[in-house]
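Have a look at the structure below, then the notes.
All protein chains of the complex are present and in place, except for one that has been dropped.
For chain A:
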Amino acid sequence: MYPIVKKIIHSPAVKEFEVYAPMVAEKAKAGQFFILRVSEKAERIPLTIADYNREQGTITTIIQELGASSTLFGQMEEGDHILDFVGPLGVPSEIERYDHPVVLVGGGIGIAPIFPIARDLKEAGNEVISIIGARNKELLIWEEKMASVSDQLIVCTDDGSYGRQGFVTDALKDLYEERGQLSALWAIGPMPMMRAITNVTRPWELKTIVSMNPLMMDGTGMCGACRVQVGSETKFACVDGPEFDGHLVDFDLAIKRLSIYKDQEKRALAVLEHKGGHCGCQ
C-alpha cells in the first residue's frame, strides 16, 4: 500500500498528489510514468511523473478528473492508501546540451510532466523557454515552478483570463518569429494540442518531441493497448515511449484510439455518480 502524503486541490477537477513510493522515487527520471490502481475493483491508470523526491521517497502527480477512475483517485485524501503503484515506466527523456534555446510547451495538466524535463534541460546548461497554457486561469497550474526552471516563461489562457490570450500554438509562432533559431521542442498536453504543435513546427523542421498518452493497461509491454503508429512502424508507448518524434506520430489514429471504450467509460462514471461518489468496494 502506498500512502498519500500530500494533496493540493488546484481547482474542482484538478488535484495534485504526493504519494510515498520509495522504490519508484529512487529510480524515477523526467519523461517517465507510473501506473496506479486505487482499490481492488479499480482500473490500472497511467500517470506521468510530475516530480519526485528521492530523500523523502515520494512521487508527485497532477490529475484531472475526467472519468470514473480519475474521479476515484481525486476523491482520495491525505493519509489514504493507494493499493498498487508501479514504476517508473517508459523511457526517460533524452537530455543533452543544445546550441540554441529549447522550448517546453505544456497544456493543461500537461504542464506538470513538462516540469522535470525543463528542470533537467536547464541543469544541462540549456537556455529554456517555456510556454504554458490552459483554458482559463483556474485551470492553470505550476506557474511559479515553471518560472524557476525557465529563462523565459510565456503564460497563455484560451479565454484571456490570465497571461496572454490565445492558444500555446499562437505563442509559439510569435516566439519563433522573434527568436528564429531553436534547437528542440517538447510538447505535453491533450493529443489535439500536441497535434497542433507538430503541425506548427513541421515546416520549421524543428525537432519536436511529444509524450503520448494512449490507453494503457499493464504498462510493461505485454498487451499492446497503447500502440501508436509512428511513421510506418507500430510502437508500444509504454516501452518504446511515451516520447516520440511528433512529426512521425499518426495523431488522427491516436485520437480515435482514445475513444475505444468511450461508452463504457460513460457508464462507469454514471454508476460511480449514482452511488454518491463511493466506489462500492466495501
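Here is the rule we use: a contact is a pair of C-beta atoms (placed from the backbone, for glycine too) under 8 Å apart; a residue touches a chain by one contact, two chains touch by 3 or more; residues count from 1.
Here, contacts and distances are computed from a predicted model.
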Exercise. Refer to UniProt and select, among "Electron transfer flavoprotein subunit alpha", "Cytochrome c oxidase assembly protein", "Enoyl-CoA hydratase" or "NADPH-dependent glutamate synthase", the name of the complex member that is left out.
Key: "NADPH-dependent glutamate synthase"
Quiz prompt | Of A:Ile4, A:Val19, A:Ala42 or A:Leu121, the one touching the omitted chain in the full complex | solution = A:Ala42
Quiz item: In the complete assembly, which of A:Ala13, A:Leu83, A:Ala147 or A:Leu248 touches the absent chain?
Solution: A:Leu83
Practice problem: Would you mind spotting which of A:Gly125, A:Gly160, A:Gly180 or A:Gly221 touches the chain that isn't drawn? | Solution: A:Gly221
Self-check item: Residues of chain A in contact with the chain not shown
Solution: 23-24, 27, 37, 41-44, 68-69, 72, 83-89, 217-218, 220-225, 227-229, 234, 239, 250, 252-253, 256-257, 259-261, 264-265, 267-268, 271, 279-280
